[in-house]
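The other protein chains are all here in position, but one chain of the complex has been omitted.
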Amino acid sequence: MTSVRPLLKVSGISKSYGGRNVLCDVSLEVLPSTVVCLTGTNGSGKTTLLDIICGFIRSDIGSIKLRETEISHYRPWQIARLGIARTFQETRPFSRLTIQENLLVASPMKDANSFFRIFFRPKLAADELRSARHRVDKIGTELFKGNTNVRSADLSFGQRRLLEIARVVCSNASLILFDEPVSALSSESRKQVVQIIRTLVSDGASVLFVEHDQNVIQELADRVYKLHAGKIV
Amino acid sequence: MMKSLVFLFACFLMFLGSCQPRGTNSEVVIGSAISLTGQEGAGVYGENIRNSMELAISEINAKGGTHGKLIRVVYEDTQLQPQVAVSAVNKLINVDKVKVIVGAVSSGETLAVAPICERNKVVLISPASTSHEISNSGDYIFRTIAPDTLEGNAMAKFALQSGYKTAAAVFVDNAGTKGPAEVFKQAFETAGGKMVAMEVGPQGSTDFRTQLAKVKAASPDAVYLLGYALELGNMLKQSKELGIQKPLLSFQVMEEPKVVEIAGNAANSVIFTSPTIRASEAQGRTKQFIDAYRQRYKKDPGIFSYNAYDAVYVIAKAIERYGEDAESIKKGLYEIQNYDGASGQISFDRNGDTAQPPKLLTYQNGQIVVFQPQFAQR
Amino acid sequence: MEAVLNVDYFAHILVFFFIYSLVVFGLSYSTHAAGILSLGHGAFYGIGAYTAALLTIHFNVGFFTATVLAGLAALLASSFIGFCSLRLKEDYLAIATLAFLEVTRQLLYNWSSVTNGAYGLAGIPPAQLFGFEARQPVSFLPISIILSLFGIVIITRISRTPLGFSILASTDDPIALQTFGKRPTVLKLGVLSISAFLAGVAGSQYAFYVNYVHPNDFGLSTSIMFLAIAMIATARRPIAGCFVGLLLFFVTSELLRLLNFPAEVKGNLIQILTALTIFLVVLFRERHAKK
Partner (left out) sequence: MRGQFDLLIQICINGLAAGAMYSLVAVGYSLVYGVLRFINFAHAASIAIGAYAFLTLTTYLGIPIVLAFLLASSLAGLFGWTLEKVAYHPLRRSSSLTPLLSGIAIAILIENVLALAFGPAPYRLSRSSESDAIQLLGRYSILRVHLYMLASAGIAAMLLLIMLRYTSLGRRIRATAENLELAQVRGIDTDNTISLVFVIGSFLAGVAGILIAYETQVTPQIGFLPSIKGFIAALVGGLGNVGGTVIAGLLLGFFENVLVWQLPTVYKDSIAFVVLIGFLLFKPGGLFPNKWKRF
């Protein structure tokens, strides 16, 4: 069924740091509403590849195509605006904000986020904010049993992991990159995360996630790429 | 949080409202808005003024005060900043209910507080602001120090009479020194002279070597040095170090002992204009003031001391004749003609300015003497 | 015989209270929320004052337009510090704002053909609004209260919307914020320009109230005074914190003025108290900052 055009097409990506080539000639594809897993030993360049896709690191050569647009030279915020969101291996919550505020920052809002519009289009901004708050509360009750005005700096590691995933859900991106979403989680929340990823995919999003845990890979991945010392195996 | 804030704000308002004007009616309260602390030597001028005012008041009160009442002064620090001066004057007028204020020091401050005094009909008498811009800032505004036009013109006249064809000026970027320099240049050039260099030093700097080097290269016949307590001493020292042989001219800040302390023997043979004479040749009221000041404070009076001393006396004189409300003080002051004060002959014109004629003075081994100009009679 | 309530003293202090509040709202928000430590707000205040003064003296522009233009002039000037903040991190940026302050002050002193240099600009007409002239402090008070409310509305409006949360996030974790399509630098510049605008408006109010401006008022000591007041506020409650800071500052400086301390000690004491407040607040906040 090769006629389906891939959502994300990474081809010929290489990156070397001071002589040590971290990635060489890596290519992979993510078809729309599928789950692709990227696995490999530690230090095989998985996170570097994610960083390159998100625009944090510029690859030496190679191209990244999102649908038709070439994004290898885009800035991170430009890539994000095209509908790519990600989580981080070490959790990176906005520590001074509460859970709800974290989720609101993640939700895409045009009017409520511009200096100009909040003063000169207050009505539009207010409506947008209300609908966003509604979605956030729904996710909040689902994941955090409702108490969402806790400062994220005071959350436990597991909760912070959940917050990252909740943020990605709120951003309703079309492609989501997970960096070891379930590592160091209790089995109960591990099931919860897998369930969320499934619902995301069923809503039409595609997922590229980095993972070691074989049975999670079995459960979720439609396709698996194995990275070893910077090369696809 | 909101409740405690409103509560705090309420006590603040009550606190403001509660500060009742003090001062029983058995004494006359005079305000004084002068710089007692702050940058660029602000404290030196405030101290000179405060010491002289206290001296004058103790003398007047010893003789029964004025209009049957003793005098008391309330001092407010302006830190040589117009913004602070405005608040200081506001407090003096509205809390201490003063009808006359001695102050402010820098011309900038006086220009800032003048409209407030005019509006509230309070007499402002400055012992230190010399800028000519103050002359027409209101009929409640007086000065016991001559405007800078006087000293600038007097020095220009002397320079011309001494046959100098070219001159240079080094001054600091503030109203008190820029004024005389520009007046000198204007007077000197209209009479045919030529200013070969006008070098300005930035506020607060004490290194004038490059300015003086440029002046030396322009080789003028005379150099007009203008600075205040922190600057003038260094200007003189640095001119000597750079080996400027030309005659050095200056203005009344040379009277300030601190300037001579910093300049050391570089101050000798500097010719300067000043209405008062410190030390040896002083006579009459000036000598009396100098002796009383030395006796009380164990040091010589500095710049603005003489003018502050006279300010208190002319105020007392005005109150004695017409009473202590602002109108009477104003009327009394305008009627003061050739009053023999410590800072020279004081007579207020319709702008409230006075014009004590500046005398030519110089330093000889640390002592101020009257300068005998030997003009080549041509 | 003495008036029971000396209204003018009362009103004068409150006018300055509300003028300073405008600068401090913007400064505290840009410091705590956007993480830009600026020593340059004394310069924005000065630029606003001089713009308003020059406009009214030379082109007799009305009060309202002069105030808005003064704010815009300060906003324009802040683009320089904005440009610096793109390339410099916190401590270098603080030094760049100090350099900006000193260069502006030298400019006000030396560009005498326009700013009348060390003589300052006198004769600024009082504020005319709806036909009546605000000469006395009491009549000027409503104007400064309204403008202060204007500042409160702006800052709270921003800090309560997702825009405000993004601003806080831009200091917490700018990298993570970018993955949600937001641009940390643009957010910080937005906050800086708004705080400069408010400082410019405050500067124009000062010019209209005192009817005279002098370069000596817009130096380092003014910037540090604003910073000391703004220190009390926090990112979460910028306005309430500023009010506490303002109250603390005005009560101490006026209280000292009223108690008959020997006058030459008062000036230094106020400075020492300002320094101690900054130091203690910084130390206290450090001790209780949750990691």
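For clarity, chains are labelled A, B and C in written order, and residue numbers in each chain start from 1.
Definition applied: contacts are C-beta pairs under 8 Å (C-beta built on N, C-alpha and C of every residue); 3 or more make two chains touch, one makes a residue touch a chain.
These figures come from a predicted structure and were not determined experimentally.
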| item | value |
| --- | --- |
| Displayed chains contacted by the hidden chain, counting the whole assembly | B, C |
| Per the touch definition above, residue among B:S219, B:S269, B:Q288 or B:N338 touching the missing chain | B:S219 |
| Residue touching the undisplayed chain, where the options are B:I262, B:A318, B:I336 or B:I368 | B:I262 |
| Hidden partner chain, residues of subunit C it touches | 31, 35, 37, 83-84, 87-92, 94-96, 98-100, 102-103, 106-107, 109-110, 224, 227, 231, 265, 268-269, 271-272, 274-276, 278-279, 282-283, 285-287, 289 |
| Interface with the unshown chain - residue positions in subunit B | 37-44, 47, 173, 199-202, 204-207, 209-211, 213-214, 216-219, 229-230, 233-234, 240-243, 258, 261-262, 264 |
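The criterion applied here is as follows: only the chains that are shown with their structure count from here on.
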| item | value |
| --- | --- |
| Overall pattern in which the protein chains touch one another (line/ring/star/complete/other) | line |
| Most extensive contact between chains (C-beta pair count) | B-C |
| Chain whose Cα mean lies nearest the overall Cα mean | C |
| Length of the line joining the C-alpha centres of subunit A and subunit C, rounded to whole Å | 41 |
| Where subunit A and subunit B are represented by their mean Cα positions, the distance between them in whole Å | 72 |
| Residues of subunit A that touch subunit C when the two form their complex | 54, 56, 75-77, 80-81, 85-86, 88, 92-97, 101-102, 104-109, 112-115, 118-119, 125, 129, 132, 151, 153-154, 167, 171 |
| Partner subunit A, residues of subunit C touching it in the complex | 154, 157-158, 161-163, 165-166, 168-169, 171-173, 175-183, 190, 194, 235-236, 290-291 |
| Touch list for subunit C against partner subunit B, complex | 1-6, 8-10, 12-14, 16, 106, 109-110, 117-120, 122, 135-137, 206, 210-214, 216-217, 221-222, 237, 240, 243-244, 247, 250-251, 254-255, 257-258, 263-264, 266-268, 271 |
